[in-house]
Each structure stands twice: as C-alpha cells, then as structure tokens.
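All protein chains but one are shown at their positions in the complex.
For reference, chains read A and B in written order, and residue numbers begin at 1 within each chain.
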Amino acid sequence: MFDPRFWMPESVNALAEGTDSLFMFILWVSVISMVIVCGAMIVLAIRYRASADVSRDRPPRDHLGLEVTWTLVPTAILGVIFFWGTRDYVRMTVPEPDSMEIRVMGQKWFWTFDYPEQGIRLQATEEVDAKNASEGKPVGLVVPVDTPVRLVGSSTDVLHSVFIPSFRMKKDVVPNRYTTTGFRATEEGVYDLFCTEYCGTKHSNMITKVTVLSKAEFESFVEAAQEAASGPVDGATLFASSGCAGCHTVADVGAGGIGPALYQVFGREERLTTGETVVVDENYLRESIENPVAKVVEGYGPVMPSYAGRLSEEELTALIVYLKGLGSDKEAPI
Amino acid sequence: MGASHHASDQPEWVAPFFESAEQQRSAASMGMWLFLAQEILFFSGLFMAYIAYRWLYPQTWLSGAEVLNKWMGAANTVVLLTSSLTMVLAIRDLQLKKTVMAVRWIWITVGLAGMFLVVKAFEYAHKFHMGIFPGSHYEGGAVEGMAGVFFGIYYTATGLHALHVVIGMGLLGWLAMKIRNGSVTAENDVLAENLGLYWHLVDLVWIFLFPMLYLVK
Partner (left out) sequence: MSTETEAVEAPEPSYLAAHRGWKSWAFSVDHKRIAVMYLVATTLFMIAGGVMAGLVRIELFTAAGDLLDADQYNRAFTLHGSIMVFLVIIPAAPAVLGNFVLPLMLGARDVAFPKLNLASFHVYMLGASMLLMAMVLGSFDTGWTFYTPYSSTTVGPVAWALTGVFILGFSSILTGLNFIVTIHKMRPPGMTWLRLPLMLWSMYATSAVQILATPVLAITVLLLIIERSIGIGIFDPTLGGDPVLFQHFFWFYSHPAVYIMILPAFGIVSEMVAVHSQRSIFGYKGIAGSSLAIAIVGSLVWGHHMFTSGQSIYSSVLFSFLTFFIAVPTAIKVFSWVATMYKGRIQFTPPMMYVFSFLALFMIGGLTGVVLGALSIDVHLHDTYYVVAHFHYVMMGGAILTYIGGLHHWWPKMFGRMYPMRLANITSALVFISFNLTFLPMFVVGSRGMPRRYYEYIASFESLNQIATVGAICLGASLFVTLGYLIYGAFRGEIASENPWNAKSLEWQTASPPIEHNFHYQPTVSSTPYDYDGAEAEEEQKVAEASK
C-alpha cells in the first residue's frame, strides 16, 4: 500500500503530476501519526492498566512544552500540505495557453463532445460506444497525446460531472453555465470517464472512455469523422447517438423502459396522462422530440429532455422516417 | 412529590425546578434572545438570495422595484414602527400596574398589525391584477429580465414576514387575555417583555425589507 499504483490508476495527465506525490506524502504522515497516537494509546493502556503496580504520582494536567509542540508541528505539516495542494490545483485547473478546445455537454444520460476547431461532434452513448468498440474504432472522447486540451463543459438538464481518474481530473457541468478545466495526456491508451454527480436513474451508466491517440492517428480520425458528418443522415445511427436508446426500446420484445416502447409506434393509438387519446403520426412524433412534456403517454413521467434546436430539419426527418419503419416491413436495427 | 424544592417564599408562578423568580426570568429572557437569533439567521438566508440575484440581475431589480408601490410600503413602515411604540407603551403600563391601559395598547398594536396586513393585501391584489403572480405563473411583462426571480424573492420575503405578523397578532391577543385574567402581572411580566422583543424583531425585518425591495435605485 506504499505504492501509489495500489491506490490509483496510472497518472497520464501532465497537469496533475504532483497529485500522486502529495497523496503519498499525506499517507506517510498519516501512517506515522497513527503509529504514534495509537501506539501511545496501546502502550499507556497496558502500562497503566488498573492492575499494574506503577507510580501514578501527580498525573500532569498540562505541560506547556508538549502542548505547544503538538500544536505547532501539525500546523506546520498542514501548512505544507495546503500550499502543495493549492499550487498543484492552480496548475491543473487553469488550462495551458494554445489549448485545443473541446466542448463537453452532459445530459441524462450520455456525453456529447463538440470539437469547434475541427467541426466534428462525438456522441458517447452506450450504443455508439459499443458499436465503435466492436468495429475497432476509437471510443468516447478522442484526443491526441501531448496536446494541451481545454474542456469547456455545460449541461442541458441537471448537474453532471466529468471524472477521468487516470487524468486525476474532475469538473462539474452545470446547466446554463460553462465550467472550464484542462489536461495534457502523456500516454496513448484508453481510460475510463465517469459521471460523478448524481443525476438520476442511469447515473452509473453515464460512462464512456477517453481514447488518447498519437497525433497522426488523431488527424486521420478527425478526417474520417468530418467525412461521416457530411454524408446523408441515417435515422438509426442518429437514434443511437442522440441517446434515445437510453430510455426507449425498439425491439419487439420486452416492455418499455423509462419511455414508451417504440416498436410499431407509428399509427398506434396512445392514451395520454390527461385522459385524451392521440394517434401517433408524424406531427405527434415531431412534437414529442421537440416538446416532449406537452403530451405524455399515460404511465410515464414528463422526464424526456427536449431536442428543440439540437437537431436539424434533415436530422428530424431522418429520425421520423426511422421511427415509422420500426416493426413495419423494414427490419428493426439494434 | 418530595420535599419542597425551592424556598417557600418564592411566588407560586415560579416553576419548582428554578431556585428563584430571578433565575426563571433570566432564563426566559435569554431563551427569547436565542430564539430571535435563529429567526435572524432564518431571514438572512433570504437576504443572501436577494444579494446574489441583485448582483446577477441589476436591471431586473431596478424595474421590479418600480412596479412596487413605494408609498404603500412607506405607509406600512410607519404603521409597523408605530405598533412597536404602542407595544412598548403596553409593557410600560403593565409595569406601572395600569393593566387596563396595557391591554388597550396591546389591542391597538394588534389593530395596527391588521392595518399592515390590509395594505399588504391591497398591494398583492394590485399585482395579481397586473398578472404578477409568484413564480412561473408570472405573466406581467411589466418587468424586464428575470422577473420571476425578483418577484419570487419579493413574495417569499414579504409572505414569510406577513406570516410572522399574523402569528404575532395571535400571540399578542393571547397576551392581552393573560393580562386580563391576572396570570401576567407587573411582577411576572417576562412573557410580555418577550413578546415585545418578538414584535420588535418583526418590525426590524420589515425595516430591512422595505428599502431592499421598494427603494432600489
């Protein structure tokens, strides 16, 4: 337990280099303090147990020297820890100049990463991550090695928090506001990224990866992403990457999840929470994407976030076409 | 019950676990001051929210304050200050054993408090008429920016304050009855003093709320 690797994963963020050493320093201070205090406790308990025949003459009620020492020494040690922690903190939270900017958007229950300089968007839903992993493509947040990155984060609904243990990095993302942090990855590899501010049902599924590529590989990744973005929009892909699958099932088995099941949804008669019934047509589907709390199906809560302004007209159409096809003669994709 | 637990020369209104009337009175007084301290901390949360949002939305605060009627607010301030005066007079008369006058002053205080609430009711009604309801029901349009936040704080602060006024009126009425039936007297007046303190606190809170909400420049 005196090896930092016992406590923490490999540290691959240049900005957080001091963290592990400070942690180990405090660990040592703690172990020594425990040994002294608990050791003294045990020794005194045994030596002065009631049955022991030792001198108990004039037990001291105070001792200036001892009390001053045990006030000043901890104060000094704590002072060192404070300064060290503060210095490292400033270094890790202020992004380096000329950092590549990536915008992080947290929403229930997946992450979206926008790269304004490259003009691409990566959506890290469970389905997209699984698909990329199976196709051998980079998963999650993709960044080049040895490049300062500035993460500007925000949320569309509730508080979330971006946590990358291997980078020793964490920052809350808040709705209607931007929070900023930064890192510089020193080693290629794949690292965990967790949401670490409780955000509801699928808080623990709001996880993805950070993939650190070599600079060359990153360039080709960006190119491929830019090409894919300019092609025709596929409804099924959009469904997976927009996080819809997190709450809606599309297969013909099983009940709905957090939202109604969408297999054969088109043309279905649905009863709403208000008691009225509605037939699911293109307009109802469109309204449910842009203003989902307006007409909620009975038995479900008004929890779907709105996608108004986040999907282009072309994307909306692609989605609706896809939904119309679910359970009809077209095969339901996974 | 065991042996008598305090000297038998203590009046019967001294509780048996107190050594003396002095101790009981002193304890009751201290307890009241502590209660007031926590009331202040309670309202201070609202004041903090006010400060935070005024700093964030200064325009809203300016136009919001304009919608509020300064004159009604000022009138209410005078009413409450006067009621604090009448409360002091009530306690003084009680101590001078003029119980009939004391009771009268208390009822005047209650009457002034009622007047405060009536003026408040007019203010609220006027706002509802303008569509300024608390919270997201705000449809006013008369105020730019984050009006919901301003009026949310306005209604919460004045509403909580008004609740304390109502509670105060009830307590003062109860006090009047206790003076009438002789359980509160010149010697045993700590309940009157404590309720007087409560009333002054209610007044003090309003003295802060009035300029904070109505006189924003």
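Everything that follows uses one rule, which is that contacts are C-beta pairs under 8 Å (C-beta built on N, C-alpha and C of every residue); 3 or more make two chains touch, one makes a residue touch a chain.
Please read these numbers as outputs of a predicted model, since none were measured by experiment.
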Chain not shown, its touching partners among those shown: A, B
Candidate in contact with the missing chain, chosen from A:101, A:157 or A:234: A:157
Full-complex contact with the absent chain, from A:172, A:188 or A:217: A:172
Candidates A:26, A:233 or A:297 - the one touching the absent chain: A:26
Contact footprint on subunit A, counting only the chain that is left out: 6-9, 16, 18-19, 22-23, 26, 29-30, 33-34, 37-38, 40-41, 44-45, 48-50, 55-63, 66-67, 70-71, 74-75, 78-79, 81-82, 84-94, 157-159, 161, 163, 165, 168-172, 174-177, 179, 192, 194-205, 207, 301-303
In subunit B, positions touching the absent partner: 1-3, 5, 15-19, 23, 26-27, 30-31, 34-35, 37-39, 41-46, 48-49, 52-53, 56-57, 134-137, 145-146, 148-149, 151-153, 155-156, 160
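The working rule: only the chains that are shown with their structure count from here on.
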Centre-of-Cα separation between subunit B and subunit A, whole angstrom: 48
